[in-house]
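Right, I'll just put the structure down here and ask away after.
A single protein chain has been omitted; all remaining protein chains appear in their positions.
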Amino acid sequence: MKRLLKGGTVVSGSGCTPADVLIEDGRIAAVGQELAAGEAEVTDVTGKLLFPGFIDAHTHFDLAVSGTVTADNFETGTKAAAVGGTTMILDFATQYKGESLHEALENWHKKSDGNSSCDYGYHLAISDWNDAVREELDSIVQEGVSSFKVYMTYDDMVLCDKQIYQVLKRLKEVGGIVGVHCENKGIIDARIEEEKAAGHVEPSAHPVTRPAEAEAEAIDRLLKIAALVDIPVMVVHLSTALGYQEVEQARARGQKVYLETRPQYLVLDDSRYELPGFEGSKYVCSPPLRKTEDQEHLWKALAEDRIQTVSTDHCSFTYAQKERGAGDFTKIPNGMPGVETRPVLMYTYGVLKDRITIEQMCRLLSEQPAKLYGMYPQKGCIAAGSDADIVVWNPDCTWTLTKENQAANVDYNPFEGFEVKGRAEKVFLRGTLVAEDGHMVEAGKGEYVRRKKPEYFI
Amino acid sequence: MKRLLKGGTVVSGSGCTPADVLIEDGRIAAVGQELAAGEAEVTDVTGKLLFPGFIDAHTHFDLAVSGTVTADNFETGTKAAAVGGTTMILDFATQYKGESLHEALENWHKKSDGNSSCDYGYHLAISDWNDAVREELDSIVQEGVSSFKVYMTYDDMVLCDKQIYQVLKRLKEVGGIVGVHCENKGIIDARIEEEKAAGHVEPSAHPVTRPAEAEAEAIDRLLKIAALVDIPVMVVHLSTALGYQEVEQARARGQKVYLETRPQYLVLDDSRYELPGFEGSKYVCSPPLRKTEDQEHLWKALAEDRIQTVSTDHCSFTYAQKERGAGDFTKIPNGMPGVETRPVLMYTYGVLKDRITIEQMCRLLSEQPAKLYGMYPQKGCIAAGSDADIVVWNPDCTWTLTKENQAANVDYNPFEGFEVKGRAEKVFLRGTLVAEDGHMVEAGKGEYVRRKKPEYFI
Amino acid sequence: MKRLLKGGTVVSGSGCTPADVLIEDGRIAAVGQELAAGEAEVTDVTGKLLFPGFIDAHTHFDLAVSGTVTADNFETGTKAAAVGGTTMILDFATQYKGESLHEALENWHKKSDGNSSCDYGYHLAISDWNDAVREELDSIVQEGVSSFKVYMTYDDMVLCDKQIYQVLKRLKEVGGIVGVHCENKGIIDARIEEEKAAGHVEPSAHPVTRPAEAEAEAIDRLLKIAALVDIPVMVVHLSTALGYQEVEQARARGQKVYLETRPQYLVLDDSRYELPGFEGSKYVCSPPLRKTEDQEHLWKALAEDRIQTVSTDHCSFTYAQKERGAGDFTKIPNGMPGVETRPVLMYTYGVLKDRITIEQMCRLLSEQPAKLYGMYPQKGCIAAGSDADIVVWNPDCTWTLTKENQAANVDYNPFEGFEVKGRAEKVFLRGTLVAEDGHMVEAGKGEYVRRKKPEYFI
Partner (left out) sequence: MKRLLKGGTVVSGSGCTPADVLIEDGRIAAVGQELAAGEAEVTDVTGKLLFPGFIDAHTHFDLAVSGTVTADNFETGTKAAAVGGTTMILDFATQYKGESLHEALENWHKKSDGNSSCDYGYHLAISDWNDAVREELDSIVQEGVSSFKVYMTYDDMVLCDKQIYQVLKRLKEVGGIVGVHCENKGIIDARIEEEKAAGHVEPSAHPVTRPAEAEAEAIDRLLKIAALVDIPVMVVHLSTALGYQEVEQARARGQKVYLETRPQYLVLDDSRYELPGFEGSKYVCSPPLRKTEDQEHLWKALAEDRIQTVSTDHCSFTYAQKERGAGDFTKIPNGMPGVETRPVLMYTYGVLKDRITIEQMCRLLSEQPAKLYGMYPQKGCIAAGSDADIVVWNPDCTWTLTKENQAANVDYNPFEGFEVKGRAEKVFLRGTLVAEDGHMVEAGKGEYVRRKKPEYFI
């Protein structure tokens, strides 16, 4: 089956070119001017931007955490992704204590296989480091899982510095990359004790217990360990200017460091925790929302190409779930939805406000995660031979984000009432039109993606 | 006339993709997989890399200087460019005292029109700043000359700080970018007096009179003035780590600064000035060759995307011309050839030594100068609609740089004996095969390019 | 004649010690506990702080400038100094074009000799650099003038970069230190044209024409030149955080740089230029008053011992003189009074506000200028053998600064209405009580001080 997207402007990480795109058997066959339609079905995309399908490299679907399970599973989560223009997600398969890595992967395949409306892969979160796991890592990478996750906080997940050193050493041998949740557990624990002792149990205590220093410290620690091992690492969900400075200093010393941030750090700030009642709980995530100065530093870093990906850390809970933490902010399930709104937020608040170029948006949401996580050029670009994952973006559509018009399975929208511009008008997944104007057209077409080793593009 | 380049790998600033390229009427009609040839002539480029034609944004052809005229004029210089894979050059049209800018342009058109074997445009070097020139600038930009040059040294060319401030102010109004030769004239003059007083008249005195501090100082001065005017600027031929630090500090303060460096700063060092006899004169250029530590810093900056273009400052003299400075190093004509060897040097010493990626080479030599100097996407990329300026690069060819096998009109080669790898096997200029394996196939096909305003891509 | 100061606390750069001080023949004979009075006259200083006499290393008395002469000459200026606790000043003897350095000194001796109520010396401002001056420098230093001044702006005084290089080179040979007025003349001139063209002629235009960048640029330029010569330099009247950053960066590269700032930069800001009418003219000085953020950075630098001296640049004009610039801010005589109020301002706003320690105040106002300008330990400390220049400081006295209670010959007080604490209750100059409670007791006792070469104490 052939399709010709006619009259659009193809966006890449380098520039925007008016060009037609010919799709054949789920892949891109040609990009050219005035391409002949032949037997292909022609879709008129005049006046539209064609982005390579967006990739969200940080989601948590169907995750058991804080005594509950995330509101979105793979079925609802990947639909939310697809309607927003995201055609590929990387979720975190978690190794629970006592499990092998393969068992963890198997568990996650059960959650996702057959239920997904966009393509998907897994980062593997390592929580139980031992000789068997060390051995197993090689085959895991060979089988197409080339990215991992390590936590520097959370009782169930934290690895100590010695273990992090050893994980990095092994990943250097087998060729995988690790994303790290960087926060200092000791600081957080001490601050939680302090806050509780002072009778502060509301959501407003949450950011106090996770100060910028806790993030920056852990980043520096990670980077010093990585320097000794001599391996590039990814700092996920960077939230602070202070943490960013640590990364820049390591880079100045010659280290290769990749950075990810999240839309909520760019458009929301910690004043949300001061909202009346229990409203602040909706914004409880870790690291927490930060100061407006941090926002400015992160936008500046994006503009200067010093941050490589923008992902969402989509980890959604209903308000009722959030209420588990009424009277004790440490029991509020941590996380926010976001997989659906990332493209339009970055377009509206990044591109249209001249903070980043449209090419940078393409790199951050598509090209660079594809490269870093071993999927380029299968994913991440509109080029001959690539998967025909294409977002037909209407740059003129103006609308409002609300909980009513979202696909995610959550009863609130953290960006409620935001006026936005731009929309994923048509979303093609490997050549199939899967979503249109915010609604699924064809669900369940997502497939698992085996990945190559990371491409260290900077 | 149509041509199909079949079986190659298309290089862009973002990645490498196996794809066919269809050329029609001098422009690229399609990039795709297994494109049908139809009536097109098919050229088999299997195993080859297809680069967008290289752009050298810094040449001096047919320039009267130091009481002589450069060895290369537009005829020989653009041939040297073309055989090396460079399909577009930007030369410096100099406004001499008393002239209008239009007169300067006219003079340069006389030198180049009809004589060029690659496409060309001009930066306009301003040496006589006055109200008339100020007025004239607007129309100059409208007519397609959107880039300028200012010198902070050289008796004939230097503008004082007040004038630089005023030039920048005006360029902000009319939308042009300026490249600046940054060296402190006072330091140079004082050092020249010192050296001569000490009886040092050989080429080895040249670098002593132009220390790193002289470059770094002028860079800082320029950037402070630019900060006040609030305009991006380009520092041309950056040569030192110290100067680079000034730029990075300005960037940290929020300034937009573009950087150019030259291949000779990357692969040669100042030990050349110590060569016996008058041999060192071959390497006399300004700023001079620097320390190996500077080389390392520049390579690192390239790897981190902190330098945007690599140009040559090709300004060639025969050894006989160089000898005008025997007994007085200040009389040695300043300059070196380079337009021909830049691509292969960057490929051999950059890409093959893993200092930069092949995508970075494409950005530095093609995509980014095209953007910065208002030619993108006409030039700078292989995409539907662009000029069919394409270099068919043989990545496997190993050869040696010598004065015998160069096209430039010089009797020495500063890179004599360098073993290199990679070669511009076929060079297409707007669809026409103009050079092949180091020889011109069809000369004189170059045309003048009117340019848009700069695209500030970072 | 002997005097015993009994019961006070001796302040030094290192600490505060309860101790008696025995004075004999104008010098300090002993510092000790419970010293026996013997034949000495006893002065009870219980509860008082004993500072080594303050040194103001930057005054302009009896200076012809802007078509007028400063309101204070040596007679009135040194009285203002003495009543405030300053027992030594360093004024600027200016070499006018065509003069030798010795002629300049002679001119200044005529102004000061016999007219001074505190001790004094000269920095020599070089405006006419030539071979004769170069030769003369050696004997000047030998004769006891070991500090110099160079201007980077002002039509009459400015030296070009080449000359600055040569002055520094020569000073390195003869062993003198230079203080430099760092502002970029080109920026200032361009901005003045702009402001006048825009019809801005009021005092509020003054700071616009002398932006922080103009200071920072000149500082960087000076420091690059000094680095090449390899000589320590003094940046006088530092006013901006931006300029400070340049100094810190040079220090990080290994340079020795000394810094001076002025009280007005610490306690006044540029909002003064917005005062109604012509009121802003009272604060016109160069560099101008700055932002409150600059104040904070300067205080922080003082606290960290990164600034070495606080001087006043006392250069006073009456309001009538200021009015010469009505309708043209560039004609307002530049300068403010300050020699009288410096100690109490630094005590009130520095020590009592915990921004600096009392020991730091002692170092900044006494010990360090004494060392840097070759007078230590004759001046700058209360130690056996030193000149008995002692300020008996009442730490408890609270009063208000007004034009009525000042000794300087000016009809306004830039610090009008400031509530201050602390007072020079008794001021001894080489053992003689010269001032008491804000009034002269014995005038005209000042003597010229021949100085040694600088002591580079950091």
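Here the chain labels run A, B and C in written order, and each chain numbers its own residues starting at 1.
Methods note: a contact is a pair of C-beta atoms (placed from the backbone, for glycine too) under 8 Å apart; a residue touches a chain by one contact, two chains touch by 3 or more.
The shown structure was predicted, so the numbers you read here are calculated from the model rather than taken from an experiment.
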*asked:* Based on the whole assembly, the unshown chain contacts which displayed chains?
replied: A, C
*Contacting the left-out chain in the complete assembly, out of A:K172, A:K185 or A:K453*: A:K185
*asked:* One chain isn't shown here. Among A:K110, A:K162, A:K353 or A:H439, which residue touches it?
replied: A:K162
*Pick out which of A:D220, A:D270 or A:E425 touches the chain that's been left out of the picture.*
A:D220
*Using the touch definition up top, pick the residue from C:L35, C:L298 or C:V449 that touches the left-out chain.*
C:L35
*Touching the missing chain, which residues of subunit C?*
10, 12-20, 22, 27-35, 251, 254, 300, 303-305, 357, 359, 363, 367, 371, 376-377, 381, 383-386, 457-458
_Touching residues on subunit A - with respect to the absent chain_ = 160-166, 169, 184-187, 189-191, 194, 211, 213-214, 216-217, 220-221, 224-225, 227-228, 245-246, 249
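One rule holds for everything that comes next: only the chains that are shown with their structure count from here on.
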*Greatest separation from subunit C - chain, by CA centre*: A
*Please report how many Å separate the Cα centroid of subunit A from that of subunit B, as a whole number.*
40
_Averaged-CA centre spacing for the pair subunit C and subunit A, given as whole angstrom_ = 59
*Centre-to-centre distance between subunit C and subunit B (centres being mean Cα positions), rounded to whole Å*: 51
